[in-house]
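Omission of a single protein chain aside, the complex is shown with its protein chains in their original locations.
Showing chain A:
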Amino acid sequence: MRDHQLAVMARKDFDDAVRSKAVWVVSALFALIAILATYRISQINFPEGVPAGVVPKLVLVTLTNPITWIVPIIALVVGYMSVVGERRSGSLKLLLGLPFERGEIFVGKILGRTAVIGVSIAVGFVAMVVMIPVFVGLGAPGEFFVAILGLFVVTLLLGAVFTTLAVSVSALANTRRQAITTVFALFFVTHVAWTGVIQFLALPFGGVPRAGSGGWYLLLSYLSPTAAYTRVASLVFTNFPVPYPGIAMDGIGQRARIVESLQPTPFYLTEWFAVLTLLAWAVGAGLLAHAVFRNADLG
């Protein structure tokens, strides 16, 4: 793949996708959710003696949960039509009449759409940066800005992963309907139902394990890309009172107890393993889709 061709392709795709109304609707939704969540937390009465810098960070920690919903949805909305839409409309024939390899078209689209998601995420984060000082104050501004910047970067990674998943689905699909059904199923399985599925799978082995064992259960739980994101996000919140932020999907206590009982922390429960998990989703989907797209009949 040639850098120049990738850049040309990505820029075209960005220009095209960023003008889509759907992108702006979901971005506005993201900003709105950020504002509402911030407001809700500001209404909580914190006990005396909570350090000033903790509350704004607690807002960020709490926001990681809505982010695991809204960012994948934005990415899937922005990406699911990226290839199949051009294929069905015939504009792909214009692209393939130009000196692009199919791989350059595919990767260029992932880059272009990731940039669109980046803009969308930035809109949401700007809303947070504005609203958090208004609703809860900043406490320690330096710490807060480092934390929100860190969360922004980690969230970009989540956006990039789901964009790659969406563009991959789009490259694999033969029809728009297939693409939309598949991204919906993907979101449902990887986010909505993942924990439930893991719990179901655990049933024959005595259900959700108790403290002292069950590393395998947490391993499976954190293989979902959104759960992996919450693990990566905890890189940002070091020395924070909540030991495992964002893992409250099936009872924070139970998981935390398992983690605590597994000392030292096994490698597959580290944040860096979660980073690898996220990358593996993107790379795996991308390689699969590229292998099929390379030889697909696009006539």
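The criterion applied here is as follows: a contact is a pair of C-beta atoms (placed from the backbone, for glycine too) under 8 Å apart; a residue touches a chain by one contact, two chains touch by 3 or more; residues count from 1.
Everything below uses one rule, namely that contacts and distances are computed from a predicted model.
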Name of the absent chain as recorded in UniProt (options "Multisubunit Na+/H+ antiporter, MnhC subunit", "TRAM domain-containing protein", "ABC-2 type transport system ATP-binding protein" or "Phosphoribosylformylglycinamidine synthase subunit PurS"): "ABC-2 type transport system ATP-binding protein"
Touching residue (missing chain; options A:G49, A:G97, A:G142 or A:P204): A:G97
Interface with the undisplayed chain - residues on chain A: 4-5, 8-9, 11-12, 15-16, 19-20, 89-91, 93-94, 96-101, 295, 297-299
